[in-house]
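Single-structure report; data block below.
Note that this complex is displayed minus one protein chain, with the remaining chains in position.
Chain lettering (A and B) follows the sequence in which the chains are written, and residue indices restart at 1 in each chain.
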Amino acid sequence: MADASPIGIFIAGVLTLGIFSFLYKDNPVYKVCEAIFIGVSAAYWAVEYFYSALYKKFWLGVIPPEGSGADPDMWLWGGAILGVLMLCRMIPKINWLSRWPLAFIVGATAGLYMMTFFVSNAMNQIASTMQPLIQDTFLATLGSFTVAIGTVTGLIYFFFSKEHKGIFGGAAKVGIWFLMVTFGASFGYTVMSRMSLLIGRLDFLFSSWATNFGQMF
Amino acid sequence: MIQALFLSPVFSPLFSPLFSVVSHGLGPVFSWIFWILFVAGVGWVFWRTIKGREVERRVIFLMMGLTVAGAVLTGIVLPVQETVVVRNIFDTIENLEEGDKVLLSLDYDPSGAPELQPMAIAVSQHCLEKKLKICYMTLWGTGGAMIADVITAIRPDFPELVYGEDYCNVGYRAGNEAVLKVIATDFRKTFPTDVSGIVLDSLPMMTGVTACPDFSYIVAIGSGRPGIKEWVEYVVEPSGALMGSGAAAVSAPQLYPYYPQQMNGMMGGSKGASEYEKMLRRGYPKYGEFRAQATEIMGPQTVAHVFLMLLIIFANISFFLAKKRKGASA
Partner (left out) sequence: MKRTIPWIITIVTGFVLVIAEFVPPWGKMREDVLIYFQIISVFAFFLGGGSLLKINLQKVFSKRTDWEYALVTVVGFFVMLALGLFKLGNPEMATAGYAADLNANGSWFKNLFDAVKAPLSASMYSLLAFFIASASYRAFRAKNSDATVLLVSAFIILMGQTFVGVVATGWMPDWVSFFKVENLSLWLLAKANLAGQRAILIGIALGIVSMSLRVILGIERTHLSGGDE
C-alpha cells in the first residue's frame, strides 16, 4: 500500500468492511466484494503470467531486443507450440491434442519430483535423524532421543501393511502422540498467523483509513 | 489503589509489564476501559459456558473483533524474547563483507504481508546498513507488488542508493519450482532481464552472478507454495547455497526439519519478525525512531491468544462438568 492515493485507501477500507460483513451473515455487499475479488485476481494473474513468461521469457527470447547481444532462442517455439495445444481443450473436435502438453507437464513433474523428494525429503531427513543419541548435556540427549523415537514411531504409524497390534501397535500409538504434538504446534502457529492478519486489517482501518476518512470528509 | 496492589512485590512480576505499556495508543483511560470490558466480557462467556448455555457464534465473533480492535487501539507493546533460530540470520548478514550479494525472494501476497513485509523491510535495512547488494525476486505473481512496496518503504532512508549498483529487482517468472531448478545452475536462463526489461549483464552488481550459489546469502521469505520448502529442495540441496528464511506462522512448524542443516535460520511469523526488528534496533539504534511493525503486532497478538485460550479452557471446564453430571445421573 505504498504511496496509495486517498481514494484508493478509501476504497480499500470500504472493501475490507464489506468482507467483514460476512461475519454477521452472507449478504449482497459481501457477494459483490467476493465477485470483484475473483475477477480482479484472475485478471491480475493473467497479466502477470502474460508479461513474465510469454513476453519477457518467450517473445524477448525468440526476438531479443536490439543491443542485448543475445542470439534468438528458437527452441522456445517448442514450449509455445505445446502451450497452444493446451488451449485445444476448448475445441471439442481436437481436444485430444491437449493431452500432449499435459503429458509433458506430468512427465516433467514426475522427473523433477522423484529425485528432489528422494534426496532432500527422504535421504537427507533420514541422515539428519541418524545422529549420535548420547550428547554432551542431558537436555541435548533427551532431544536426540525424542527426535529419533518420534520419527521412527511416526513412520510406523504410517505403515499400514502390518496390523497395528502388540508392540507394533504400541509404537504406532506413540507415533500418533508425536503427530498430535505436531498438529498442536501447527494449530498454535495457524492461530498466530490469522490473528496477525486480522491485526493488520484493523490497524489499517484505524490508522490509514480513519486518518484518510477524516481528511476526505 | 488497585494499581498499587498489583505493583506490590507479590504481584509486580506478573502485572508490571502490563502497567508499563497501557499508556500507549489512546491513553491510559481508554486502556482501563478496554481491560475492564475485556474482563467483563470474558466473565460473561465463562458464566454462560459453565451454565451449559450456548454462546452464539456471532457473539464470539464480536468479542474476538472487539478484543483485537481494543488491543490495537490501546497500542500495547510487549517485550520480545530473542531466539537463536532468528539470531542465526542476523549474525550471518552481520558477518558478510561489504559488497557481498544477497538474494531476497519475497514469495507471498497481501494476505501474508502483515507478518512477512516487516521481515522483508528489516532484512533489507540490515543488508543496506552493511552495504551489501540486494537482488530482489519473487516466485509469486503478487510478489512484484510486495517488492515494490518494500523498496518504497526503505528508499527514503537510503537516498544514495543506485539501482543496478546497490540493488536490483528481477521480478517474477511463472513456473514455480521449475524456475528454482533452473536458477540453481543458470540464473540468466530464467532471468535474462530485470523487472523493467534491462539486460542483467548491464547491471554492475550482477557481474559474476551466474547461479544462486554466487550470492553470499539467500533469504527466502514466503507464505506457501512455492516458497521456502521449494527453495530448500531445488536450490539449497543441489547447489549448496547458504540460505535463511522467513516463514508465515502457518507454515513455520513444517519447516523445522530443514533447520539447521539445510537453512541456517528461520523467522517464524510476527514473532520472528519482531525478534529481527529488536536485533536491528539494538545493532543500529537509529531504527529506534522508526515504526517496528511486527513488534506492534505482538501486543494485540498476545491479548488475542489469551482470549482464545480462555475460550478453550471455559469450553473444556463445561465439557468435564457435563460429563461429571452425566456420570452422576447414570
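Here is the rule we use: a residue touches a chain if its C-beta (ideal position, glycine included) is under 8 Å from a C-beta of that chain, and two chains touch if they have at least 3 such contacts.
The shown structure was predicted, so the numbers you read here are calculated from the model rather than taken from an experiment.
The chain not displayed here makes contact, within the full complex, with A, B. Check B:P28, B:G52 or B:P79 against the missing chain and you find that the one touching it is B:P79. Per the touch definition above, the residue from A:G69, A:G170 or A:G184 contacting the chain not shown is A:G184. Against the chain not shown here, chain A presents residues 1-5, 7-9, 11-13, 15-16, 19-20, 22-23, 31-51, 53-58, 60, 65, 75-76, 78-80, 82-84, 86-87, 89-90, 92, 95-96, 99-115, 117-118, 121-122, 125-126, 128-129, 139, 142-143, 146-155, 157-158, 175-185, 187-192, 194-195, 197-198, 200-201, 204. For chain B, the residues touching the chain absent from view are 13-14, 17, 55, 57, 60-61, 64-65, 68, 78-81, 83, 85, 109-111, 113-114, 142, 144-145, 147-148, 152, 169, 171, 173-176, 178-179, 181-182, 185-186, 189-190, 193, 195-198, 249, 253-254, 256-257, 259, 269, 271, 298, 301-302, 304-309, 311-312, 314-316, 319.
In this text, only the chains that are shown with their structure count from here on.
The distance from the centre of chain A to the centre of chain B, each centre being the mean of the chain's C-alpha atoms, comes to 17 Å.
Partner chain B is touched in their complex by these residues of chain A: 1-3, 20, 23-24, 44-45, 48-49, 52-53, 56-57, 60-61, 65, 67-70, 108, 112, 116-117, 119-121, 124-125, 128, 182, 185-186, 189-203, 206. Residues 58, 61, 65, 68-69, 71-73, 111, 113-115, 141-142, 144, 148-149, 152-153, 171-175, 177-178, 181, 190, 192-193, 197, 199, 201, 232-234, 237-238, 248-250, 252-254, 257, 261-262, 268-271, 296-297, 300-301, 304-305, 308 of chain B are the ones that touch chain A when the two sit in their complex.
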